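First the structure, in the form of structure tokens, and then the observations on it.
With one protein chain held back, the other chains of the complex are shown just where they sit.
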Amino acid sequence: MSAIRRRHPALTAGKYAALAFYLLFALFPLYWLLKIAITPDALIFSEGTRLFPSDVTFTNFSTVIFQTDFLAYFGNSLIVSLGTAFLTTMFAAGAGYAFSRFVFKGKRIIIAVMLITQMFPLLMIIAPIYKIVADLGLLNSLTSLIIVYTAFNIPFATFLMQSFFDGIPKDLEDAAMMDGCTRFQALRKVVFPLTLPGLGATLGFVFTAAWSELLFALMLISKNDAMTFPVGLLTFVSKFSVDWGQMMAAGVLALVPSCLFFIFIQRYLVQGLTSGAVKG
Amino acid sequence: MIDRTTENVMPGATRARRSLYLQYLVEPFLYLSPAIILIGAVMMVPLIIGVSYSFQAIDLLRPFDSGWVGLENYAELWGDRKFWLALENTAFWTFWSITFQFLLGLGLAMLLNTQFYGKKLFQALVFLPWAVPTFLSALTWAWLFNPVIGPLPHWLAALGLLSEPYNILGDPALAMWGPITANIWFGVPFFAITLLAALQSIPGELFEAAEVDGATPWQTFTKITLPFLAPMIAITVMLRTIWIANFADLIFVMTGGGPANSTQILSTYIFTTAFRKLDFGYASTIAVALLLILLIYAVILLWLRKKLVKI
Partner (left out) sequence: MARIELRNVAKRYGAVEVLRNIDLDIEDGEFIVLVGPSGCGKSTLLRMIAGLEPITNGDFLIDGERMNDLRPRDRDIAMVFQSYALYPHMDVARNMGFSMEIRKDPASDRKTKVAQAAETLGLSKLTDRLPKALSGGQRQRVAMGRAIIRDPRAFLFDEPLSNLDAALRVEMRLEIARLHQQLAATMIYVTHDQVEALTLADRIVVLNGGDIQQVGSPLELYERPANKFVAQFIGSPTMNVMPVQGSATKVTAQDGTTIALPDQPQAAQAIELGIRPEHIDVVDAGTGDLAAVAEVVEHLGSDTNIYVKVDGVGPLMVRKHGNIPVKSGDRLGLRFQTQNAHLFRQDGTALR
């Protein structure tokens, strides 16, 4: 990289300044969340805006975990997110495989419809969905959330899975079929083992999306014992708007599963975001 | 998915002939059907119902006062000052969010396209905001703007941008900048990732050739990098604009549309109308209006793109 070596020292300094800026901008809010969470209650007001707390405590975490409903919210969110992730990945794998491998009538229309579902405001259907779910008597049930989230995430996950299937040569399945497999056997023995990383990435993306969904959960869930984490945290915030330490401790806890999945799917971010293109 | 291994075909049998043809016809739909059924039932059907709601009075708080009302909702919308304010706010929110996200994202992508020590870790850390659940981003930034526990008002006051450290989320003139900041924080990684992918697809020889030809770094950027990125930029910005215009979570959590509707955008207006007032008819009317506006926007952009691509 001769170009870099010849660079002007001022340019190099500017580059590192830019790197530092991005790093600070990305991490500072999260740092602050953590900082307030571990600051003892007594110190929050006296040194609320200091960069480092003079004392550290974990009581906020234990209070949140053991004395509030957060474990229940956490469990609900886990059920909803995992359920959504598994169902979506399964269905999207099927659809993505069909898009990747078959030429059939109606393919373009189905792809177009899926793309459109990514464009229109999902809030448009919040009222009809509420009515339908209410008429079915499924308000306050995690099942209804899983079904709704699965449908929302299928288009994006399908395009993602399709891009993974496209990366597996069609010859491999043909060879497997020549070797005596049915198409389904070829899928199971040859294609699926090769697309495991893709399945994992899709699971991660969908999990993250379901974990952070707020508005539909707010609409469909009102009973405390069925609340997901975002709904629970928001209710908590509006009820106890002065318990800063506890709220932020809860926030830090909400961050943990997302970050775990993030580390896992980081490698596939580019592929995921470019194939989905519209999903954030 | 169904295992069809059990089906045994005999050579020459008519059953075999039919089954093989049928198989070619039906097979893709076996794999597709769960996805199609779910999307149809949970998205397409409610979409149609939603459009029909906009011609009805459906207010859960007044259950006996419902029925078809024709264009009454639309007439009300036309005269609704809040709607026009929300439309204006939507444009403001979308424009500034996308502008900053794009510029900062481009800068980050260019940085990540160079070599430096610890790049992998750096990339993981700066992309982290993307993984933070949106409601949590919203809460975190709301807290950062709170003068009691957040440092931002104090810094802004120290810089002379604020007369005293107060919460800008409570100031109708400035409140929108709160959610916009959160949105920038949350959205920069997305732009950086897509642009980085595009940057990496530019053949390295081009830069070497430009260097041999004596181009300055700035010339290389404007004559090679930008033209190469242009198609990707166009498509990403277009899709992202629609996405951000629909994106209600941040504003809903941070300001709830207030103070005095100064941060109300169309999508939060839809949500609060449906969620707080339970007026589904009117919420659907706003939604249809938003959909139409987005459609017009998309058509104009596609037309522009077609015009520009020819050159």
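Couple of notes before you dig in:
Per-chain residue numbering starts at 1, and chain names A and B are given in the order in which the chains are listed.
FYI, a contact is a pair of C-beta atoms (placed from the backbone, for glycine too) under 8 Å apart; a residue touches a chain by one contact, two chains touch by 3 or more.
Small disclaimer: the values here were computed from a predicted structure and weren't measured.
Here the missing chain is touched by one residue of A:Val56, A:Ala112, A:Leu172 or A:Val256, and it is A:Leu172. Residues of chain A in contact with the chain left out of this view: 169, 171-172, 174-182, 185, 189-190, 193-194.
The rule we apply is simple: only the chains that are shown with their structure count from here on.
Look at where the CA atoms of chain A average out and do the same for chain B: the two points lie 15 Å apart. Residues 1-5, 25, 27-32, 34-36, 38-39, 41-47, 49-50, 53, 58, 104, 107-108, 111, 114-116, 122, 124-137, 139-141, 143-144, 148-151, 154, 185-190, 193-194, 196-197, 207, 211, 235-236, 239-240, 242-243, 245-249, 252-253, 267, 270-271, 274-275, 280, 283-284, 287-288, 290-291, 294, 298 of chain B are the ones touching chain A in the complex.
Across the interface of their complex, chain B is touched by residues 1, 3-4, 15-16, 18-19, 22-23, 25-27, 29-30, 32-33, 36, 44-45, 48-49, 51, 90-92, 94-95, 97-98, 102, 104, 107, 110, 113-114, 117, 119-132, 147-148, 150-152, 154-155, 158, 182-185, 187, 208, 211-212, 214-215, 218-219, 229-230, 233-234, 237, 244, 247-248, 251, 254-255, 258-259, 261-263, 266, 269-270, 273-274, 277-280 of chain A.
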